[in-house]
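Complex shown without one protein chain; remaining protein chains in place.
As written, the chains take the letters A, B and C, and residue 1 is the first residue of each chain.
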Amino acid sequence: MDRNQIIKWLKAPAKMGHKYSLHAIYFCTGCGIIEVPPVITARWDAERFGVIPVATPRQANLFLITGYVSVKTLKAIIRTYEQMPSPKFTVGFGSCPINGGMYWDSYNTIKRLDKYIPIDGWIAGCMPRPEAIFVAVTHLWTLIDKDMADGYKRYRSNYHLYRANQEQLFGELEWPPLFPLEDQVEQIA
Amino acid sequence: MSLELLLIVAFGGALLSYLFGKICPQIRDPFAVISSVALAVMMAFLYGKTMESPFYFGFLGLPLILRTNMLAWFFAMAISILGALSVIFSWDYVKDRERTDFYYLMLLLANASMLGIVFAGDFVSFFVFWEIMSWSTFLLISYNRGRALGAGMKYIIMSIVGSVSMLIGMLSLYAIYGTLHIATLSKLVPSASSGYLLFLFILFGIAFAIKNALMPLHTWLPDAYAESPTSFNGVLSGMLTRMGMYGFLLIIYVIVGAARALNLGPGIFKFNYILAWLGAITIVVSTFIALLQNDAKQLLGWSAIGQGGYMILGIAFGTSLGLAGGIFHTLNHAVYIVLLFMSVGAVQYRTGGQRDLDSLGGLIKRMPVSFIGALLGISGLIGIPLTNGFVSKWLIYKTLILEGHPFLAFAALIGTWGCILYCYKFVHHIFLGQLPEKYKMVARAPFSMQLPMIILSLVILLFGILPGIPLKVINTIGTSFGFQSLNVTTWGIASETGTLNTINIFAAVVAACVIVWLIFKAGPKAVPVAQEDTYAAGAAIPKDRYHYTVDFYNPLYRMISPYFKDFIGGFCIKLAGWTQNVCHGIRQMYTGYIGHYVMYIVLFLALLIFVQLKWSLW
Amino acid sequence: MRIVEVILAPILALLIGMFFLGLARKIMARIHWRYGPPITQPVIDVIRLFSQKSVSHGNMFTLGVLFSLACSLVLILFLPMGKICPLSSSGGMLVILYVMLLAPFGIALSGGEAANPNASIGISRKLTLALGYEVPLLVILLAVMTHYKTLSIVNIVSMQQNTSWALTSLPLFLSGIAYILILPAILGIRPFEITQAAQEISSGPMVEYGGSFLALATIQHGLNLFIGIALFVNLFLGGAGNPPIFFLKMLVVFVLGLFINAALPRLRIEQAMRYLWRWPTLIAFIGMIIVLIIRR
Partner (left out) sequence: MNRSLKEKLEATFSDIKVAAPEDDRMVITTRKDAVLSVLNFLKTGGYQHLGLVSCVDWIEDNEFELVYILSAYLQDNYEYSIKEKTNIILKTRISRENPQFMTIIPVFANAEPYERELHELFGIHFEGHPRQIPLLLERDYSIPPFRKDFDTREYVKEVFDNIPVVEEKKK
């Protein structure tokens, strides 16, 4: 807690708060969920970075998508992402959410997850080890510092594009759009 | 402003509104409201006057007298105000029902007869008004036919038992003292033998315990409350059931006087100990049974029985503090039970008579005023600081602890915590949670229902923050009974063994709320969101199936349901069944053949001769 | 002087509450053989939560949380902390008892409004558990009040100053033991953490609490820890001459509670009720009878 740390805290408490208290909600989609228990328990303690698993998306600001995303799970992921309070970050585990990975030609999995929800960080590897997860967390810190972890802002501004992609995949969606769709259209036009 | 004029206005208003109903129905409702409000206003002018005037001589040489003192004025004021509010409430509630003239006649008659009881100066008029009250209530309870007839029958039978025991008590008084005038009796009776006093207490006690629903005699109350029309429930639960309390006060403190009443009977089995222990048992047992109810009005009925126990605990120990607590709790309970029944009535009015707690929900979005009324009602019922219930319970607990009865205080406190559980269940099942599909378009309660709710909510907060106003009046009642007065400040009781200062609590709560509100305002504004957008692990919310009400305190039910069944109700039913069998057996005798009857006569004669020969009785 | 106390007491309580939360997580981590977050982690969490834009389900949802935190703050004014006790003269023990139930009642109302069955199940468990530990707690408090024949907690503390601690005095020894047995239930920590079970009912009534609501709820949880332990220290360990000693006594009691918390798994609500209504209630009643016998 040296001097410039305190100055940083005083200048931007919200940003520092987000850095050192990432309450994570992890979506046990694919095979990545096996990596999360060792991360949060004694062997590799994630709590020293302030990362704690929480029960509901309302209380979280970090969304971990661990492993391949099937079409049916994507609905739940979109709904969970939209239920999180606004400064939120998402991290994709492993190669499957990046480009479909091993299931690149399967009819039932999503190939690029960031077509449907904005992703702030990727962790490569076909199920990354816990050390890779901590590298991701520290990398996320630098992103937050440099204001590049702006997934939620991109979701807000390009919402009509994301919504269009989602409707193109699912046809008509059960839940109403999160942000009103009209103002984006004339904002761009 | 003589008393006869008051009673004429009361009874005349009832009859006239019935006539108006026959002639032209539109005038009847406003006339009923005007007459009851006028009654309340005239009652206010009666403050502090104590006068006595006989109004009828021809009754077997006994003068029927009307008198008023502080106690009578206190109860009369409560009756008239609650009666007026109930009439305003029932304006919209019974508008499109049949037999509304009959309903208004009976409602106003019940109010008028309660006023009569309170102003009665002698026992004959007391008994006459008591009977008018009983049968007008019976007719109103069985107003909507069906199951209500059974509930009304149970009520009228028990009140007749009470009236008869009271009648015997009066006859014994008349036989010994030759007069039924309360003022003279209160001078003569204290010198009577303690055996006779106990006999009087038991007789009058049965009548007033039935009316006040003390534990073994409470079985009529839950059904009566559940089946009677909700607008009448306010009057029935507010002051009508508390006429029993007025009766206890009359007997213990006016007729017999506190000195003799409080050490009647050997050592531990003093009369007021037994009364207090009955009150304590009533609190605990009825609170836990109230937890198990799934019908809103049954739940409120059982809670009314429980609160009756607090009042008995208050007046059982003849200290000025306890008496003040008991009387103040009678008034507070009347205020918030009427408010709760009105909110249930408003919900029933809008949802087509629905009162089953498991099929309601989320009505706060559609009926906010009823929610606020219900919320303040249950906070009064629980006794949350800054509501009137807290002050009266504080007084009662203080007497119990300082008098050295910790187990009674423990029973009362457990009653409060059980009360929290069923109060929250009441509010949660009706107003919180998911709004079902069929109630999405429910409108607000009409203004004529919202007005009484708002008035009563303000009264709860006013008496909670400034309890000095009612406590001064109650203090004068206490001194009229001969107790040394409490020094009552406008915001509580100041005494060396622990003062109550509600203004400090009020200021602290307001300051804390302001600070927390400012902290909350510092953060970003919260986005309002519909009830469908709630956490369900990413799944869609199923319509009408995402609301948890059935078996709300399930683990608690399993633990307490074997012990807290309604034993006395069950016992009464078994008793009824047993008597029916016995009578059925006896009926077999009348077979209709002449030969059998002749045989019975001959046998009986033979029996007589045998007895005469053996023991030669004659 | 009283104004300073009125402002100082809640701030002190807030600091101690937050410190206790941070300490709890650190000690739990060390028991799990992990390094654990810095002590100031709850403060960081609160700052981060205040910067998040959360969701509200209606006015009652918002007002319920505010009301429950306000009532916890008000309750601190009634609890003597060493010599600081601003509002002790306006109601005494009964006001403490009743204001203590306001905080869970506020959370219950706002949780109910959240239209989520997880919240409703959490609240029904919380109220059932409250009824569970109130039975022994009321008997204990009544025993203390009848023993010292007073209603105000300041008198109880001053009486304990000149005579011995209540816990070590013969009549109230059993009541003290009963209080220790139900302390985890009052604080809402591990063996009785049924109401905010993150795994079973996704943190109970707090399922819909977002940014600033969750911040207020964590502050309120910290205050709850403070209130539960302060009540025990005042009633049974003789309060304290000055705040530092009072804080030390609270620290000892809290660490003891933490060790119980770390060792035991979470009970089911039936087991908790059966436990609460059996041993602590028995000991509390025996304590009460002893007090009555000595009083005669």
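Here is the rule we go by: a residue touches a chain if its C-beta (ideal position, glycine included) is under 8 Å from a C-beta of that chain, and two chains touch if they have at least 3 such contacts.
The shown structure was predicted, so the numbers you read here are calculated from the model rather than taken from an experiment.
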Checklist entry - What are the shown chains in contact with the chain that isn't displayed? => result A
Item to check | Candidates A:E82, A:D114 or A:D145 - the one touching the absent chain | outcome: A:D114
Checklist outcome for this item: Missing-chain contact, candidates A:D2, A:D105 or A:E172, resolves to A:D105
Checklist entry - Just one of A:A12, A:C31, A:L143 or A:L169 touches the chain that is missing; which is it? => result A:L169
Checklist outcome for this item: Per the touch rule stated above, chain A touches the missing chain via residues 70-72, 75, 104-108, 110-112, 114-115, 118, 154, 158, 161-162, 165, 168-171
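The rule we apply is simple: only the chains that are shown with their structure count from here on.
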Checklist entry - With chain centres defined as C-alpha means, what is the inter-centre distance between chain B and chain C in Å? => result 36
Checklist outcome for this item: dist(centroid_CA(chain A), centroid_CA(chain B)) in Å evaluates to 59
Checklist entry - chain C: which residues touch two or more other chains? => result 50-55, 202, 207-208, 210-211
Next on the checklist: Quick check on chain B: which residues sit in contact with 2+ other chains?
Outcome noted: 524, 533, 535, 537
Checklist entry - Given the complex with chain C, which residues does chain B contribute to the contact? => result 362, 364-365, 371, 375, 382-385, 390, 393-394, 397-398, 401-402, 404, 406-407, 409-410, 413-414, 417-418, 420-421, 424, 427-428, 432-435, 492, 497-502, 504-505, 508-509, 512-513, 515-517, 519-520, 522-529, 531, 533-537, 546-549, 552-556, 558-559
Checklist entry - Inside the complex, what are the residues of chain B that reach chain A? => result 524, 532-533, 535, 537-540
Checklist entry - Considering the complex alone, what residue numbers of chain A touch chain C? => result 13-14, 16-18, 20-21, 23, 41-42, 45, 47-48, 50, 54-56, 58-59, 61, 83, 85-87
